[in-house]
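First up is the structure itself, then whatever we jot down about it.
Every protein chain except one is present and positioned as in the full complex.
Going by the order they are written in, the chains are A, B and C; count residues from 1 in each one.
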């Protein structure tokens, strides 16, 4: 199931970076939902190349065409197919290293796996593959927001050694994130990050960083015990993004240094006892926790507190410096990269991370309302009144 | 699919910590493989409670019964059902807090999700659920070792603030890991770790830590692009283990601080060119990388270098100190924990981590030989000489 | 996924006919449902061997043990593992033909598939495998009955050339079916059927037949377009029963002989307009069809009329006559069957067919309430008054 993901809200993506186009089929979108199609294009615009001098110069309009599943602005309940044509794919840039394995790229592993080289430009390993996920995730986002009040916000937490510490005081709005080119809500850190990316770029180098994520408004009860724990699904979705090499939830790695007495999240009655109050349908009371070391997930299931995660992105592999490598015959060679690449993928990763989080949460939401429809009545009613 | 995992090598686990027993059905085990059943029990013994004073005092023999799928020591190709009866389940220990949500446990989230409390003792959130995975993982381990030469070794990398730095020089054998009670291959660090756990225990406290993992012998080509990247599957499997809150692969979070020029793994011809040599079946040459920032995985696909990962485990939630909490009516209460729990889960997590890694790798192996059976011929032949 | 079935209500079965036992894990059962455990055993008793002289003489108590997922009579929402030990497995009966492929059995195909012979007695091809499905199906049956008013009744429609024509006037109750040993609601036909089975038995022969099925009370809307049409799922489930070789829905093969003007099911307003009336939640009106050629399913989705199907079962392959065959070396040999087998599988197939139908309907029900929870509110409210 290499290119299909999800149990009930399923995405199946297609397309190579230098082929005719890329896209997605979203299967399992509930019927009758009024989709804001402009918002889909906005999310693609946040993801697309060429937004600023911090990202690759490749120019792609990334105009979304909807092929099925939507009629008069509403979802039909049938598969929603969406496509973007590739426009600015200069394959000739890749011919000089067609026989060479680019370091820390997927050239060699694809060859070893499939027995042939992918076509020019990275094929399925390209970040262009994420277009389908961003489009489908933008639909998930709208349903989650309208039906449950869920909102996912991601931002650039660090670039190289510049750490914004924003996770300790997460942004309240997406506007705070989008207020600067690097998408970091801490303005002082943002300036340092931009300077660092510019430095890397002028040095023909690249730089990595981390993304912070907060999801507010998730009602208790999403996620399944054992294999499909909510944080396990989020971890898989995160690591499925190109260049992501790490994931942590709540206190994460730092929390391993603590004693249990420092780490436990004490339960307290909710500030607003009427919010999601106990009902005949579902009798659990309304609680909060004094701290949030758990990052909103306990035993793999959301507890109603904000979900907090951090993702690690390695520096872009392609740099404009000469590199040693090996060709397909196994001989040592020197590689001069061309192509157009991002000195720092982090700003464009922000909407991608939000999208994959929303896809995971939407799938968990549908699974939960299948198992316990009383749960749906409780939380949707609360939302509506 | 809350209790089923895998595409071709599938495990379906069952059982609550205080019910009749726990177990697993392993579906998709290839036929005709001679399983060393003693090794299955050995892995369960490494996982079981009561191994030392560092772990819980609960006494469980964890004797494995095989109910199907094995005949005269060989796999039939049919589902292998395996079961362990629960013996020492003192449910009365849990009655005092039957109406209270234990902090940082799954009590509240299960109630909110399912509309009722799980039975005494943690139900499916208990680490006893992992018995089925450890048994199934021990079969995966044997097949991977015999057919491809793959070996997964996990160990305790850190406990609290005591960091062994063993990932920089990973252990060569499982004996090195099992040479002490804490399962850390660095003897000096191991002593400090044991002292720290003993201190936590005498303080009625608990402590967290990290697990390091190395997988040697994985041929290039395992893992799928996009959603089922090998590190995405490993991340999901890791975060599905109780108490795991973080995962990183290769350079992970630390690597985000580097420039691309520092981070790229340069390809070099292999030291042993005959190993996995290019063949008519599969023409990719034999390579190595000078560094291994990628942790053996590029573009989500194994590259033949050792796979290196690190997992974060939070401190055990149950501690013997009095804690503030809330009961099912939403009232503030004080909780005095009883039950018998691990002051540090790390030593028992080692065989669990190995098991879930082997399950992921085995599934990826079967998927790859379905897609490219020439790959199987190349690497199995190489293995056999 | 050879031994796992279902999307949300999933069964994973295990066990060989002559191994330690057989059973099932039911994953995805909604929480909080009060299961009548006696009814589970009753369904197993309807399926078990040795019920009468019409069936095999193998004596098996088929006593069900529940290993997990049920607490104080209620489902926990966690996997429900259930097991039956094999008792009367005389493997020695099978040794005489251990090297010979029994005609029309699965001996040869298993050998060709797996490269080895399954153990004595048919292994997974044995009808004993269905025990797990019957147990899980009995849970599905209770939930469907209590929440939607769905009732599935199967019966023996024909044995050999004796055709009861009961499908034209289906039985109203299961008691009508169970009123005789052959489980045919038409008493006159039943007597002829019994005589035919006795004749076959005394001739050391066996006989086939068909099963009729009606499902009453299914609300409109179950089943998915395209691949997972309701009748496609029912067909698959039917053909997955040992010895089943055919399936038809509604007018089936006979309907292919008609013109469209004869075959169309004209819509008419419902006799009881308040039943499932149009609501704000779900505005479709209440309809019936004048005829029911569609068998209650149109476009793969239930339309509220009774579902009507017919299944073909071939005569039991094992007969006590000498048969020509071939051994594992490819040499011609004569086979003298021993073992104890059913001269007619039909009476025991009745509860199996009901079980697999209920499993399919239950899965479709959960999928529909995930997609359109308003649907659940409408039909559950209607059910409750």
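Rule of thumb we're sticking to: a contact is a pair of C-beta atoms (placed from the backbone, for glycine too) under 8 Å apart; a residue touches a chain by one contact, two chains touch by 3 or more.
Keep in mind that what you see is a predicted model, and the values were worked out from it rather than measured.
J.: Write down which of C:17, C:86, C:142 or C:302 is the residue touching the left-out chain.
T.: Per the contact definition at the top, the residue touching the missing chain is C:302.
J.: In the complete assembly, which of C:85, C:236 or C:380 touches the absent chain?
T.: Candidates C:85, C:236 or C:380; residue touching the omitted chain: C:236.
J.: Just the residue numbers, please: which parts of chain B touch the chain that's not shown?
T.: Residues 7-8, 28, 30-31, 77-78, 225, 366-367, 369-373, 376-377 of chain B touch the chain that is not shown.
J.: Which residue numbers on chain A touch the omitted chain?
T.: Touch with the absent chain occurs at residues 1-4, 10, 12-16, 19-23, 25, 27-28, 31-32, 65-69, 71, 74, 76-81, 83, 113-116, 118-119, 123-124.
J.: What does the interface between chain C and the hidden chain look like in terms of residue numbers?
T.: On the chain C side, contact with the omitted chain comes from 1-5, 7, 13, 101, 103-106, 108-115, 124-125, 129, 158, 160-161, 200, 203, 205-210, 219-229, 231-240, 242, 245-253, 255-270, 273, 278, 281-287, 289, 293-295, 297-304, 310, 312-319, 321, 323-326, 328-332, 368, 371-372, 374-375.
By definition in this document, only the chains that are shown with their structure count from here on.
J.: Taking the mean of each chain's Cα atoms, which chain ends up nearest the overall Cα mean?
T.: Ranked by how close its C-alpha centre lies to the overall one, first comes B.
J.: For copies chain A and chain B, work out whether under half or over half of the interface numbers are shared, and give different or same accordingly.
T.: Counting which numbers both chains contribute, over half are shared, so the two copies meet through the same residues.
J.: Could you state the distance in Å from the CA-based centre of chain B to that of chain C?
T.: 39
J.: Indicate the whole-number Å distance between the mean C-alpha point of chain A and the mean C-alpha point of chain C.
T.: Chain centroid spacing, chain A to chain C, equals 44 Å.
J.: At what distance in angstrom does the C-alpha mean of chain B lie from that of chain A?
T.: Roughly 25 Å separates the two chain centres.
J.: Return the residues of chain C touching two or more other chains; collapse runs of consecutive numbers into ranges.
T.: Expected reply: 28, 31, 77-78.
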